[in-house]
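Excluded from the complex is one protein chain; the other protein chains are retained at their positions.
On to chain A.
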Amino acid sequence: MTTLRLWRLFHRPGRRDAAGRTATLATVAFAAAAAIFLTVLGGVHAFIRRASPDRTLGCLLDERACAPGALEAWLHRLADPHDPAQYAATYVLFAAFACVLLVVPFVALAGSAARLAASRRDQRLAALRLAGATRAQVTALTALDAAGQALTGALIGIVGYVVLMPAIMLLNFQNEPFTAAQLWVGVPALLATVAGVTVLALVSALAALRRVAITPLGVAARQTRPLPARWRALVFVTVLGVAVFALANMQLFAGLSDAMVYVVLFAMFALPFALVNLVGAWVVAARARAKARRPKDAATMLAMRRILDDPKRAWRNVSGIALAVFVAGITSATGGIAAMAAPEGTAADDPMLVFTRDIGTGGLLTLAFAGVLAAVSCGVMQAGSVIEQADEYRMLMLEGTDARTLDRARFVEVLTPLATVVVVAGACSLLLMWPLFAQLMTQPGSIVMFVGGVAACFALVMVGALAANRVAAGISVTGLRRDD
């Protein structure tokens, strides 16, 4: 039997098992990731078009391709200090930066979805091996599953991108709203996104499957995984200390070439995220270990042991919030710049004022997208996790555990890592930004924006996780006949 036939055998209509449910979740995650990515890409595309003399990409890349007279008119605009065109290239740079920032949670979400696609298949795949399927067939079956879900999700994501477009067209940048033509990324970009999401899912699923040895006798019994090593914390503290020192002594960078200055700037933005990624699983495990030493009730004990069972999974569930915290930090700093750049009496359409205001709006938009990505990622992963635990929790309910205790255990299982990551990411972000933006970040507006942004993302992720808990818990307790 070919792998494709096997795959069709398992994908007949009417499947409502756990694997089918996780497949739906994974598809939703792929769809959300693709829709948000395309929307942000649409923004970049719009700014590129606006930065082009005749509003075509060809003209931006090659002046000879410009429409007759367009280049001259553009140069004339650039010479006018009251024309916002002078900032057009900077808009493209900032939009691209936001896009790069969002690639991280996008890849994380797609990876989570792929892992979800590959999970809950142990039993079925082991049974297939017992029935004579080869390891290659079993691997290909999982890869097909993940790729199929990614493809479906990405196609739904395109629909989501088109549906979101009218809302984005309401936004004003450079004192004018976006048009559909500016936001439309074109068919090649859509195809590339669909292919990219599918390939990403395929790679992630195969990587996830490599860690599970599926033999005809099933998968190996769960063993204690080593907790994240302490060296991560040591490296984190050392690098953070060096970075803070360097940023506080900017004269060290005097005399650097322009290219090196850009490298330093990029490092300044990338460093907090890299550092928190390095230490995330360790710090979540450390917090859970401390709470597991003397848990205050059964729900806390269950939650902490679940976290310690796989701290990396717990960290991955909430890692999206770390980026959202950094974006909130950058947004609050830029908000401060906007406030300082608008002395009294400045005209409302002053290009500098419009530019700084747009940076603030862009920052908030990036923050909103980062928050939504984090919430979807957390919700999907948590729902998958609850479905995975269904048998254990069902057994606990048979033994008389009340649903409220289990709900609380699931809640604490998300809340503890989430709060830990927000505190660490927030502190890390402030420490690194302080030497540069101390003046900006002490303004009440900046503080409100930072705290408000973090709180909003925190709430969004919590709502995502709670909704996922409710839905998944409802699914997992529906009647199963377990008689002789």
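Please note the rule applied: contacts are C-beta pairs under 8 Å (C-beta built on N, C-alpha and C of every residue); 3 or more make two chains touch, one makes a residue touch a chain; residues count from 1.
The rule we apply is simple: contacts and distances are computed from a predicted model.
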Per UniProt record, name of the chain withheld from view ["Helix-turn-helix transcriptional regulator", "Outer membrane lipoprotein-sorting protein", "ABC transporter ATP-binding protein" or "3-hydroxy-9,10-secoandrosta-1,3,5(10)-triene-9, 17-dione monooxygenase"]: "ABC transporter ATP-binding protein"
Which of these, A:115, A:306 or A:410, touches the one chain of the complex that we don't see? A:306
Per the touch definition above, residue among A:63, A:176, A:297 or A:349 touching the missing chain: A:297
To test your reading of the contact rule: which positions on chain A touch the chain that is missing from view? 221-224, 294-298, 301-302, 305-306, 308-309, 391-392, 395-402, 405, 477-479, 481-484
